[in-house]
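The complex appears here without one of its protein chains, the remainder shown in place.
Order of writing sets the labels: A and B. Residues in every chain begin at 1.
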Amino acid sequence: MYESMILRTIARLMLPLLLLLSLFMVVRGHHLPGGGFVGGLLAAAAIILQIVAFGPDYAREIVPINYLRLAAIGIGSATCWGLLALLQGEPFMAARWLDTAIPGIGKLGTPVMFDVGVYLTVIGVTTQLALVLAEEPTLYPLRRPPPRTEPVAPEA
Amino acid sequence: MANHLFFPLLVPLVSAVLATLVSQRRVIARSIALAAVLFNLGYSIWLLLAVGATGRMVTQADDFAAPFGISLVADGLSAIMLALTSVMMLVTMLYSFSTVSPYRERYYYYPLLLLLLFGCGGAFLTGDLFNLYVWFEVLLVASFGLITLGGERGQLEGGLKYVVLNLLGSTSFLVGAGLLYGVAGTLNMAHLSERLGTLEHSGIVTAVAGFFLFAYSSKAGLAPLFFWLPASYHTPSIAVTALFGGLLSKVGIYALYRVFGTVFQRELAWLAPLILLVAGVTMVVGVIGAMAQVNVRRILAFHIVSQMGYMAMGLGLAGTVGLAAGILFMAHNIVVKTALFLIGGTAEHLSGTGELKQMGGMARREPILAGLWLLASFSLAGLPPLSGFFGKLGLIQVGLEQGQWLMVGVAAAVSLFTLFSMLKIWNEVFWKKAYVDQTGMPRASALLLAPSALLVALSIAIGFGASPVLNYSRYSAEQVFNTQRLVQDVCGSAGCEAVTSTAN
Partner (left out) sequence: MTFVLSLVVGTLFAGAAYLMLRRSVVKLILGMALLSHGTNLLLFLMGDGVVKGMPPFVDEATGVTPTAAADPLNQALILTAIVINFGFTAFILALAYRANQAVGSDDLDDMVETDRL
């Protein structure tokens, strides 16, 4: 068992911070370094930190998401924002922007929403990979003891 | 701008997403997958006719001007491949409804098939070399998932070899693309063909072409890079084997035709003797390998390798007529190979084993299946009036015109050995008396027979309607080689160079 008090304390503190930072990266990403991919990796790193510190069961418990579905939804939404222009008779992915900027976030448009789709996909895929590997019993030993069952009566 | 070219990519992608979300409910997942494939089939048949009538169609993602953005280009070759992809996907999907176990179906079988359709469509439609790499990876990911789905020991071992050798090929592709970008400064195929034509002929481009030749040959399974193919193709479920054997291995050949026909024309003339040599060796090695095998699907897997040699021969004849014959042969081979895998697979499914020794008596039990096998195997061997005859006839005619006597001799001799292998399966599986107890063996249902019957009918149709098909493949081969027209269609009448120089 790898139970480290320091790692666990820090991991607990870092989860909200890293998730916020990842959102910041997505919003910032359209004109400056950052973006959906980097943000997604950050968020996934936040969850993977929980896996490392507490084990996969706890990580599933505190962020109860089906990550594969999240990835599928991410791809689907990213595609749909690109479809908007296609259905209006322009090439796929041609950008559509709102006229006015929203304070604190900036101008919103289909490229930003596409990035959000990428963000969700990256979180989903990366975390799912890590979780599935961590849930292998022989690969990663940090798991909760199995629920106690009634002792089996010895056969006569 | 032919914006509709995005639909055959987006429909499978969105359906794959939906099918992932409902993967636990098999009926819904099946119907979503079937609807997407039917849409693609209809679209690609329309595209086939439209491209034949009006010529190449082009569109750019996000409206970026041509050499800067991502181009989608549909010409005759793309349209043929897209249509065949949809037909094969439809057939294998119908077949898998009755053969794939519910466990595998729930484990994202249909999303993976749709992802494969998405990747193939992208590879056939893209007009950009780096995008071709990305599409290859998309379809590789899907194929990795499909080949290891189920996780039996053979699948894992074969899958590991498949994955490693294909990734090596991909890396070579990436290295080639990177070097080419360093040499020419562009990755758009139209722009590349324009620029490489004006560059003075230096050895570096030939070396880069070598990287591409290695990459595509390893994906297509040409000698000596084919070892992953017979090691892995017989391991997954029958529908997947049929799809891979019929369709997936041909994507490498498509890339060879496209890239060497359009981008590396000068290098093609230079490398043609090497390609012919590789083609001849591939034919012989594949067919000899098949003779030693005693398992239905493994024999057929070695024959894939052998047939790849014929397609490479079409490219090695280095000209429009040779390529046209190659395209015709490829179209025929996709249909017939899938049919053979489905028929042999059905026999295997019914007998519960693919080992020739333990099979037998199938001709008496399943006469329809046996008849289909005879037709399909004669077509593969090249007996008239089936489609294989015209495919081989075209190649041999062009070879004779160019005086490639040795190549023609090898191609003809390999046909005989192919027939020998096919008759071996016929004798062992269908004709001989069964030595094991077959009382509990299930009968072939109509659902098992219909897909292969459809394909055999298609092969006969290609055989009897050979002239329009041949005309269409000539038309596509001319389009592949006519780079001037390609540049005009993609970048406008002034050419790609004019677009980039005004932008600077």
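Everything that follows uses one rule, which is that a residue touches a chain if its C-beta (ideal position, glycine included) is under 8 Å from a C-beta of that chain, and two chains touch if they have at least 3 such contacts.
On a predicted model such as this, the values are computed, not experimentally measured, just so you know.
When you scan B:44, B:92, B:232 or B:479 for touch with the missing chain, the hit is B:232. Set against the missing chain, the residues B:119, B:158, B:319 or B:394 yield one that touches it, B:158.
For the chain left out of this panel, the touching residue among B:63, B:137 or B:497 is B:137.
On the side of chain B, touch with the chain left out of the figure occurs at residues 130, 134, 137, 141, 144, 148, 151-154, 156-161, 163-164, 167-168, 171, 174-175, 177-179, 181-182, 187, 231-232, 234-235, 292-294. Not every partner is drawn; the one left out touches chain A at residues 37, 125, 129, 132-133, 136, 139.
Quick note on the criterion: only the chains that are shown with their structure count from here on.
By the touch criterion stated above, chain B contacts chain A in their complex at residues 1, 3, 6, 10, 13-14, 17-18, 20-21, 59-63, 111. Residues of chain A touching chain B in their complex: 68-69, 72-73, 75-76, 79-80, 83, 86, 89-95.
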